[in-house]
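Of the protein chains in this complex, all but one are displayed in their positions.
Right after this comes subunit A.
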Amino acid sequence: MQRRHFLQTGSALGAMGLVSGCATVGGGSGPKVVVIGGGYAGATAAKYLRMWSEHKIQVTLVEPNDAFISCPISNLVIGGSKTINEITTPYDNLTKRHGVQIIKDRVNTIDADKRIVKLAGGTELSYDRLIVSPGVDFMWETLPGMAKADAKDKVMHAWKAGVQTLTLRKQLEAMPDGGVFAMSIPLAPYRCPPGPYERACQVAEYFTKAKPKSKVLILDANDDVTSKGPLFKKAWAERYKGIVEYRAKHRVTDVDASTNTLKFEFNDDIKANVLNVIPEMRAGDIAVNAGLATANKRWCEVDFLTFESKAAKNVHVLGDSIQIAPGMPKSGHMANQHGKTCAAAVVALLMGKQVNPAPIYNNTCYSFVSSEDVVHVSSVHRYDADKKTMLTVPGSGGVSSAANELEGRYAHAWARNIWADTLA
């Protein structure tokens, strides 16, 4: 069993050319941690586990994608002011600089009793502790028409950056001037609360420059804009007057991709030239299938001191998959913070030290209302020992007073820094 595992892992890595240089990779004697998913949470956890254990913990990261493509900033690719290459970071520094073993694969099953994960490619990995950070998957069952042939090739969500982002950009480029771009927003909670509104701004700016007779129609299932509302509404009313139209309480119940039509719970059907349907979301498939999604079978409840699952011992869940604490957004920045809090706790647990009883961390989220001007929302979250959850610190945090170019520069600096903190 162990020998087979070693051989498979060895050959998989050799074929990918991912093993290199400095640090010990596999075969060591230290405790083993497997991380599922190399997003903002998982990659950060993998890196910090190595750093903070002084390379004593063996860390294997299982990630199906070749490289990390950032969701934050990806709306600028849709707007046309950034390229996909500019938001893409390779994974190799995690191996070269930190000795994280990376396996390009998907996890099929988790056996929490035997502490083994089975990969789609056949490899089995044993662990002392498992970190599950698969992000979100979509509740396609709420949109029956999207199951029809080719519907998913035609109607983009672009809520996981990559091919979908590029395809949506191409659809906008191909749209005739005078056309309508309709975007639907799901009920909260969903990944990146201000993201859809930022996207509306990015598309509107592109239309202002290239297709001034065109419209952006925002169809929001929520009662109102869920994040930075006054700032976005000001941008739509002033910068994009006559281009952006916002309609609240429009919950999409189905999509007819063949006619580009959205159907709603209470409102009339809407046809558009380009549809962008952001479906309702839940924890990533592997987390749901492993029984970790204990909140409405949708999100994973965790102990906020360690991020250990409330459903499975030695299994930790991070990032957008978790049942969030009050006031905690599903954001890349927050996922990065989860990664470090969990890494510190797992190092303490595996090395026999005390887990930090008082975590405190912050969230910073920038949104581009044009290709240069930005608004932010910030918050600080600390552990409340009585309520056993993270709470926002009273009096902390806030939003920008107005969109400004200085924060545009800070937003790009934020991206460079968090990508490096997560992956380099």
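The rule we apply is simple: a contact is a pair of C-beta atoms (placed from the backbone, for glycine too) under 8 Å apart; a residue touches a chain by one contact, two chains touch by 3 or more; residues count from 1.
One rule holds in what follows: contacts and distances are computed from a predicted model.
The unshown chain of the complex is recorded in UniProt as "Class I cytochrome c", chosen from "ABC transporter ATP-binding protein", "Phosphate transport system permease protein PstA", "Class I cytochrome c" or "M42 family metallopeptidase".
Interface note for the absent chain: among A:S126, A:T142, A:T364 or A:T389, the touching residue is A:T364.
Touch with the chain that is not drawn comes from one residue among A:A237, A:A385 or A:A413, which is A:A413.
Summarising the interface, subunit A meets the missing chain with residues 48, 51-52, 333, 336-337, 340-341, 344, 348, 353-354, 356-362, 364, 376, 378-382, 392-393, 395-398, 400, 404, 406-407, 409-410, 412-414, 416-418, 420-421, 424.
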